[in-house]
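A single protein chain has been removed from this complex, and every other one stays in its place.
To keep things simple, chains are lettered A and B as they appear, and every chain counts its residues starting from 1.
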Amino acid sequence: MTSFFDAIMVLLILTNLALLGTSRLRTCIHICALQGLLLGTLPLTTTIELISFRAFLLAGGGMVMKAIVFPRLLERTLQDTHVQREVEPFIGYSISLLAGIGLLGFSLWLGSRLPLPSMITSPLVIPVSFFMMMVGLLLIVSRKKALTQVLGYLVMENGIYAFGVAISPEAPFLVEMGMLLDAFVAVFIMGILMFHINREFDHIDTDRLSVLKD
Amino acid sequence: MNAAYLHLPVALIFAPALLSVINRIKALFAGRTGPPLLQPYYDLAKLLKKGAVYSRTTTWVFRMNPIIGLSAVLVALAFIPFAGSVAVLATKGDIFILAYVLGLARFFLIIAALDAGSSFEGMGASREAQFSALTEPAFLVGLAAVSRATGGLSLSEMYGALSFQTWMSIGPIVLLVAAAFLIVLLTENARIPVDDPNTHLELTMIHEVMVLDYSGPDLAMIFYASALKLWIFGSLLVGLVLPIHGANLWLDALAAYGGMVIMAVCVGVIESCMARLRLLRIPQLLVAASSLSILAFLLLLR
Partner (left out) sequence: MLIIVAALHTTLTAGCWIVSPPSVLMGWLMLDDVALLFLSITSLLFLISSFYAVGYLRRETEGSRPDFEDQSLFVNAPETRFIACLLFFLSTMTVVILSRHFGLFWVAMEATTLASAPLIYFHRHHRSLEATWKYLMICSVGIAMALLGNFFLVAATIPAEGESVSLVLDQLIQHNNGFQIIWLKAAFIFILVGYGTKMGLAPMHTWLPDAHSESPSVVSALLSGALLNCAFLGILRTHQLCVAAGIQRFSQDLLLGFGLFSMAVAAVFILGQRDYKRMLAYSSIEHMGILALGIGLGGEGIFGAMFHAVNHSLTKGLLFLTAGNILAVYHTKSTSDVRGILKILPLSGILWITGFLAIVGSPPFGTFLSEFTILKAAIDQQQIGVAVVYLALLSLIFIGMADIFLRTALGRQSIESDNDTVREHALMVVPPFCLAVIVLCLGIYLPSAFSRLLHDAAQILGGI
């Protein structure tokens, strides 16, 4: 089972790298959905002894949200705004990939410095969640489009979710649902805002949002 | 007697057959009958019968290249473990010998292409140099990961230590390295997502353009060397993915040769299903392959 868990972790890493190397917005969204799907299986793998109803619900909720609802929302936005399909990075794809590898090395190092709590099923969890957070940040920083920034935010959120699921199988249900709901509303509002930005400026390039500065 | 002494001549004889398997698969996908299975051998025989023509602008570098290339690949082949047996020339650290011997062949290929004096071939040479610089990290780091996983220092030790147990314990990592090796194999052997072995007059091709000026026995040597190269990379990949050995010598050999055929079929399928990538995208693919290798290595370093 641990090997299965590790396999999911490695797959998560791969989806992140793929996100860094992909040039199509739509593909990026799909990769993000895949990532959500992988994350959704995590609660099922951590509680091996008994797959409780709660874990099941959590997995289902997470999967529906992260693999279906968010990508749908983003795709709708993509359609409505008629933007170019390219990602338009500030940093080239290959460099992004290499940066991703560098970040992975860093997070592995960081993970090895922190002691493992006994609850954690796999020693990979901490580095992977660090890595996903950093990839999310990298996506936010290095891509022009508002849409990719939202994707970056989602990836970050996913990383934290992975950590949370792995570390606290008995975190209160209410809180988990609250987090999902928050993320949902955040993506929803960001989608609306993107729509407005597109209508107002005819583009969603955030680097051109530069009126307000000192 | 070491089984490797048997595997080596088999490789020498059957390496061109892999090419015909690939061609057969491609023909099957395209709905054609395809050339006969012995076609590569007919080609070789035909080329050997002809005389060579040399351009007046070329020097000895151009003439030396096929010989150096073939002998380098032959030496490299002697380091490759097959079906779990210890290779003929196995020593500690032969990963590097392998890489540098192949690098030597590539170096001569490139300068010979430049020596031909045609801008067309120079273009191919520059591409070859760029892409091989990008595949080498993927290849070497991937081998380093395997070495780390198995604790072996020579290729034969490494591949001898691989088994299905490895798949059980570090399956994801083996898969990563295998994926990286597959990309390396496709690149090094000028296969489709990177290069198209069938075209000779396209601006985007790499390997074929460099050997345009060769003819006769020289071309036969180059052709044969590239078939052997496919065998080398193929056996590294197959040894990684199908580490069956230890039970019975014949069974091992059967599994390994079967694996080679499957590998050739896979390459054929890939060639049939994919279009060649845009030239600008190729470095990205290769960096991705390096990333996979590095990822595997990092995961093992923990």
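One rule holds in what follows: a residue touches a chain if its C-beta (ideal position, glycine included) is under 8 Å from a C-beta of that chain, and two chains touch if they have at least 3 such contacts.
Remember, predicted model here, so these are calculated numbers, not experimental data.
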Shown chains touched by the chain that is not drawn here: A
Contact residue for the chain not shown (choose from A:Ala59, A:Val128 or A:Ile197): A:Ile197
Those residues of chain A which, in the complete complex, touch the missing chain: 114-115, 117-119, 129, 133, 136-137, 140, 146, 149, 153, 156-157, 159-160, 163-164, 167-168, 170-172, 174-175, 178-179, 181-182, 185-186, 189-190, 193, 196-197, 200-201, 206, 209, 211-212, 214
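The working rule: only the chains that are shown with their structure count from here on.
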Intercentroid distance (Cα basis), chain B paired with chain A, Å: 37
List of chain A residues in touch with chain B within their complex: 3, 6-7, 10-11, 13-14, 17, 21, 93-94, 97-98, 100-101, 104-105, 108, 112, 123-124, 127
Contact footprint of chain A on chain B as seen in their complex: 168-169, 171-173, 176, 283-284, 287-288, 290-292, 294-295, 298-299, 301-302
